[in-house]
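The structure that follows is given in the form of structure tokens.
One chain of protein is taken out of this complex; the other chains stay put.
Chain IDs A, B and C follow the sequence of writing; residue 1 opens each chain.
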Amino acid sequence: MPRNDKPLRTDIGWSDAGSITLFGKDFPKEILGRLNLGDMGFLELTARVPNERESRMFNAMVVALVEHGITPSALVARLTYLGAPESLQGAVAAGLNGLGTVFVGSIEGSAKMLADALPKPDPAIELAPLAERIVASFQSPPRIIPGIGHPVHKPVDPRTPRLFELARETGFDGPYVRLIQAVSEAASRQLGKRLPVNATGAIGALCCEMGFDWKICRGLGVMARAVGLVGHILEETRRPMAPEIWQSIEARATEHFRDGESSSD
Amino acid sequence: MPRNDKPLRTDIGWSDAGSITLFGKDFPKEILGRLNLGDMGFLELTARVPNERESRMFNAMVVALVEHGITPSALVARLTYLGAPESLQGAVAAGLNGLGTVFVGSIEGSAKMLADALPKPDPAIELAPLAERIVASFQSPPRIIPGIGHPVHKPVDPRTPRLFELARETGFDGPYVRLIQAVSEAASRQLGKRLPVNATGAIGALCCEMGFDWKICRGLGVMARAVGLVGHILEETRRPMAPEIWQSIEARATEHFRDGESSSD
Amino acid sequence: MPRNDKPLRTDIGWSDAGSITLFGKDFPKEILGRLNLGDMGFLELTARVPNERESRMFNAMVVALVEHGITPSALVARLTYLGAPESLQGAVAAGLNGLGTVFVGSIEGSAKMLADALPKPDPAIELAPLAERIVASFQSPPRIIPGIGHPVHKPVDPRTPRLFELARETGFDGPYVRLIQAVSEAASRQLGKRLPVNATGAIGALCCEMGFDWKICRGLGVMARAVGLVGHILEETRRPMAPEIWQSIEARATEHFRDGESSSD
Partner (left out) sequence: MPRNDKPLRTDIGWSDAGSITLFGKDFPKEILGRLNLGDMGFLELTARVPNERESRMFNAMVVALVEHGITPSALVARLTYLGAPESLQGAVAAGLNGLGTVFVGSIEGSAKMLADALPKPDPAIELAPLAERIVASFQSPPRIIPGIGHPVHKPVDPRTPRLFELARETGFDGPYVRLIQAVSEAASRQLGKRLPVNATGAIGALCCEMGFDWKICRGLGVMARAVGLVGHILEETRRPMAPEIWQSIEARATEHFRDGESSSD
């Protein structure tokens, strides 16, 4: 008895011999040469071309996530390229695998926290007590509040004020941006230390302002960081760091074995 | 005896408590809100901000590679997300792993072919005989000429004339663009069938015009396709295709076992 | 001011010009030719060589996870290899990325559930009421109980009775094996349908019997499936499925576009 196929359907697009249609548009004529790469990302997430305000804000959100120097994911891409230089795509893929709950994926955590707390951006809701409740909900058991605090950038993550400045200029400084700021203030007070909004917190709030589903917000970091990792691999082709990273870490981590070796002489 | 560390150095950037410096620029002030995502990619590859012509051409080159509907890499991202929805980054990484020599990575092949043939873009070199020699070099043994022909887009890849139109508008229609066109003509004549320049051939030529090392050209496709794969995962969260793909392919590929089962009754 | 390095240390092993020492053993002499691949996996997880009972049980646990025919991860490996045949490792890596919370990673879920419920395998604890409480804890809100039920294998996952038979033969049929069986019975009663222990539930319980930390249990599935995916890629090199998978799914998923095209003629 043959199986009955269930329907399969994509609305992203299709192509035939002479045409490529994406999101209802003639790709070569209406998209190519008209949209920049960030706009194309916005189109992927919303199925429509951004207006000028949206283009400016969305491009800033993803550009903020492209590059942060020597990060674990940059090290991963470089060390992978050392072993498989024939597969640049594999080195970028390896680097992206680390964008999980701890690093860039924390955009998702802050977007979910804000969207759960404020399912509809109702102007009548008082944000300060809501923020206090959010922070309290992370105290038992104590968990890290997503989007707040940074191990290096103190007292302020320099990307955050700039992103919020752009939000004001483009009209995206709505209730979610105010709520993450209120969460930062409530957390700083309740925990007795400065816990400013970090870049992934700011971007999580801006994702909510733009109406993105929290489940996809980690994707902004993933698309952005792919761009940066190509830059790291380019530098690695010119001035390799991976062999020395490997050998110096190997030497440090196995020194205790080698010490034993000497002392047994 | 302790090991002597060798120098390690990145020129991409660094950060401290209050600042992030990338490619010699104050990231929040000079980059964020000023560069779009494609410009940021150009900055990663050249360590300088593109001018307006460069920005337009480079953004078109990467936008051309973001999305092509239901591709193998889109299927991979969707099928991976089915098993590990907690790891959107892993689904994108899996999808990128397939951008090798056969698909998007063919940008590298065409860029290398053109750069090897024309190490310096000398205007005195006649391109037609050079193109004939290039095509001939791929005949014994017969190998696919990178950047030429397309299984679906016939007789013309609709992205190519648009990319070359933009190249004229931005002044990037130089000797490498003319050489890939001459290769297409020579190949069509020598092999007796229309073999037009495809999108990855056009982009490979434009990479040479921009001075990119062929070793990094595959990276344009990788950074671009990461953007598109996020769009596929978003659609997958809303209208999943992966379970039906799995089950219908499994049924088709194991039908011969099941037939045997019935006939043994 | 130079940074003070913190200590780095691995206890797995090290090598020099003439020797390789792993887990305190001379690798060529004491491991190579003496341990099979599963034993080597046990050594990685426990830092000791398994005895005969452990070897038999552990090898069965991982062998159970190597292969299950046309799974999503097998499809992913095949579709990735189509685009990047130069990178077999990338195709396997892509396939492994899907072993998350939904499929093979569910070993982790069942091991955690059992270890949390029974931190110490105290023989005085009555398992039936404990199992009822575990099942009840998954009802509000209703969540899938890990390790119980299977979409295809009904009423019994054929791997489970065989794994439990081996557990009896090797002496690993302890309290965690009994607890997962009690959970299955409690769930079947509370939910009014047969929910037998599936293979990942059985393996999760056996991981607890062996004292493995739940955080690493997903690793058994990952190491096992890497073996199976190589087999799928081998078959793909001989009789490719990926091009037809791609093209037939693309045709089905974009049929609605093409219908519109025809009807407009």
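Simple rule for what comes next: a contact is a pair of C-beta atoms (placed from the backbone, for glycine too) under 8 Å apart; a residue touches a chain by one contact, two chains touch by 3 or more.
Everything numeric here is computed off the predicted structure, so don't read it as measured data.
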item: Contact with the hidden chain (one of A:97, A:110, A:160 or A:184); value: A:97
item: Touching residues on chain B - with respect to the absent chain; value: 5, 7-10, 13-14, 16, 21, 84, 86-87, 89-90, 93-94, 97, 249-250, 252-258, 261
item: Positions on chain A where the hidden chain makes contact; value: 69-73, 75-76, 79-87, 90-91, 93-95, 97-105, 241-242, 245-246, 249-250, 253-254
item: Chain C residues that touch the omitted chain in the full complex; value: 2-3, 5-20, 22, 27-29, 31-33, 35-41, 43-45, 55-56, 59-60, 62-64, 66-70, 87-90, 92-94, 96-100, 104-105, 108, 152-156, 158-159, 161-163, 165-166, 213, 215-216, 218-224, 226-228, 230-235, 237, 239, 241, 244-245, 247-248, 251, 255
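Just so it is clear, only the chains that are shown with their structure count from here on.
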item: Chain whose mean Cα position lies farthest from chain C; value: B
item: For chain B paired with chain C, centre-to-centre distance based on mean C-alpha positions, whole Å; value: 34
item: Distance between the centres, which are taken as Cα means, of chain B and chain A, whole angstrom; value: 22
item: Touching two or more other chains - residue numbers and ranges from chain A; value: 5, 7-10, 13-14, 16, 87, 89-90, 93-94, 97, 255
